[in-house]
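A single protein chain has been omitted from the complex, and every remaining protein chain is retained in its original position.
Order as written gives the chain letters A and B; numbering starts at 1 within each chain.
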Amino acid sequence: MDAKQGKNFDLSSVFLPFLSIIVALAFGGLLVLIQGIQPLQAYRVLFATAFGSFDGIALTLAKATPLILSGLAVAICFRAGLFNIGAQGQLISGALASAWAGYTFVGLPTLVHIPLALIYGAFFGAIVALVAGALKAYRGVHEVITTIMLNSIVIALADYLTSTPFKEPDQPLTRTPKIQESAQMPDFLGLPLGFFLAIGLSVTLWWMMRKTTTGFSIETIGRNKNAGWYAGISVKKTVIISMLIGGAVAGIAGAVETLSITGRFEPAFNAGLGFDGITVALLGRANPLGVIPAAILIGGMRASASTVQFEAGVAPELVDLLLAMILFFVTAPLLAKFFKSRKENVAMTSGWSN
Amino acid sequence: MKLRSIHYLPLAFVVTFAYFYRQDGLVATSVLYTAIQFALPLALAAMVGIMCERTGIVNIGIEGTMLISAFTAFFAGAILQNTGRGMIVGVLTGVIMGLLLAVMAITWKMDQIIAGVILNILAAGVTSFYYRQNYSIPSTLDPIDLPVVGAWPILGPVLSFHGPITYFGVLIVFTLWFALYKTSWGLRSRAVGEHPSSADTAGVSVTRLRYLNVTIAGAVGGLAGSYLALEAVGIFERGFTAGKGFTALAIMIFGRWNPLGAFAAALFFGLTQALTNQLMIAEVVEIPFQFVTMLPYILTILILAISAGKVRPPAAEGIPYEKEKS
Partner (left out) sequence: MKTLLEIEGVSKIFGSVIANEDISLSIKEGEILALLGENGAGKSTLVKAVFGLVKPDSGSIKIDGEVMESGDTAAAIAQGVGMVHQHFQLVPVMSVTENLILGDEPKKFGVVSMKRARSEVLKLSKHFSLEVNPDAKIEDLPVGMAQRVEILKALRREVKLLILDEPTAVLTPQETDELLEVLRKLAKRGVGILFITHKLREVMAVADRIAVLRGGRLVGTTTPKDSDESKLAQMMVGRDVVLSVAKSPAKPEQVLLAVKNLRVNDDRKIEAVKDLSLEVRSGEILGVAGVEGNGQRELVEAICSMRSRLSGEVFVKGKSVPNMNPRAAHLSGVSHIPEDREKHGLVNSYSIADNLVLNRFNEVPFSRGWIRDLEKVAQNGSELVDRFDIRATSASVSAASLSGGNKQKVVVARELSQQLDVVVASQPTRGVDVGSIEFIHKQLIAARDSGSAVLLVSAELDEILSLADRIAVISDGKIVATFSSAEADRNTIGRLMAGLSA
């Protein structure tokens, strides 16, 4: 991560992710080749579909929207030295909560209903993250395990709620009723409104990290917790604040999906959005602005996966494979070593209880 | 000994069992039999964690190791139509995953948590991309009827008729315990995990020992994955390790990085799950199945919250060893 984010811009923060994408695509290509499929053909279809037309770009940005947000949720926690693998659970919690708010409240004006549903999503996303944050702050339990466990708990709980109390009556499917029309997020300039919301949140959080005391506290405990404690920053409070911000942003990601794409909650929706957030955050170098291009790239890959299957005969899970490769190469220092000595990194590993 | 709860586990085990045995002997023994089946992959995965962490490497990629090994074990078994060979492929896959972690964590000195997460995502990506339907293995690994033990009353049906990986797994647990505390390999491993430079200055190669242990641990992880695919269920599904690799870390901590302690904790976990399943099937209590699914996850968090601060992990855990320092 940059020595001082934003201040002295260095080329490697752009070049390195770019290089790792290229190398990952090359390796991914080899793996595709094993299946007897021309990788270049598959890639051509992939990128042409995602970025080659206005409709394609619109779909790409729609797919990128929740990824920007879940990437932000992971990135902000990274800054505090926390590895929030729980964006998935927080996102599902937010998606379900906003769906509930979307169908329960009747007769609200759109200008009230949408923000209300978003707040519900943010709040319930934050609640899930709070559990992990509080356990980390007060019991020293490593957030990686708690957030993963919470993912599974939230998924099971959401499944229960959608199949019993929140179930849409008189039909067999496990799903909530459709949200009211007043809660549906409209498009803006042909793009989903949520996309602009995500960009706005990225810029806001980037500004917060750079210019505010909260941002400085988060950054400080991420880089040297002990020095932060010495300097009078409450480590516990800052851990919890970071997790709450991360959880709320992930919750908004789920809410935006519900309110503008899916229109209701089903347990099968939103699969993998939170996990892609990890790749987005690492590819964007944990920078709140860096997650935007990272999310657009991955959004594009997700958007065109089914076309690739149709036209090039590659299973859509190709994207999963490519993302894993990208993640590997962007974090492994072997590429970085070619042109740059390593800098101090935010350390995530701190034993299981401290 | 501060953490007392672990010592009550055997007692709780016996009391619960006695109660149920009085109610229905057949069901009680079958619950115990299932408990062992639930416990075994967790115990093996916990051994992976112990072997790595005792030498100072945090391995959060156990889940991915198990997943991808289960995958290769199953498909190798299906394509070769030979379950035993499938198992060998599974174990070798584990070795590769162990080596990968070792390269990232030891040679590249990457953050070990990130390295582990990469293993998990890599495993998820590879297994979902290459997954194919309509494959099947010829049969699960044949269970073994233990000679003398099988005839014992009560315990016979509990302990006998498990598959070969189960018995081998239990052997691994006890061997690891012995090796860790009684052999020079164990002494050196523990020293490397606690204070690597003192091992280094005594002529023990920190890098070599860490590589060795992480790789062997990978093989054990591969065995755990093979167990799931070839012995326990005989199928493979995407993401079907279902968080066992993470639960195993909680079990390792609860067992205080001691193989026997972790084994006991795994049995406790298995028992809780077997009991809950039985209660649900018998409709003794009406719990939505989703809550049963949640149980191990909640237990994991609870255990960590309780034991955090009371246990002392190996001191050098997660810190890359830097030999040259001025």
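We take it that a residue touches a chain if its C-beta (ideal position, glycine included) is under 8 Å from a C-beta of that chain, and two chains touch if they have at least 3 such contacts.
Only a predicted model underlies this, so the values are computations on that prediction, with no experimental measurement involved.
Contact with the omitted chain, checked across A:S53, A:T164, A:T212 or A:S306, is made by A:T212. Screening B:V89, B:A105 or B:A199 against the full complex identifies B:A199 as the residue touching the chain left out.
Where chain B meets the chain that is not shown, the touching residues are 182-184, 186-188, 190-191, 194-195, 197-205, 312, 315, 323-324, 326. Residue-level contact of chain A with the missing chain is found at 1, 3-4, 7-8, 211-214, 216-217, 220, 223-224, 226-234, 343-344.
Throughout what follows, only the chains that are shown with their structure count from here on.
Here chain B touches chain A in the complex through residues 58, 60, 104, 108-115, 117-118, 121-122, 124-126, 128-129, 131, 242-243, 246-247, 249-250, 253, 288, 290-291, 293-294, 297-298, 300-301, 304-305, 307-311, 313, 317-319, going by the rule given at the top. Across the complex, chain B is touched by residues 31, 83, 85, 131, 135, 139-142, 144-146, 148-150, 152-153, 156-157, 159-160, 163-164, 275, 278-279, 282, 315, 317-318, 320-325, 327-328, 331-334, 345, 347-353 of chain A.
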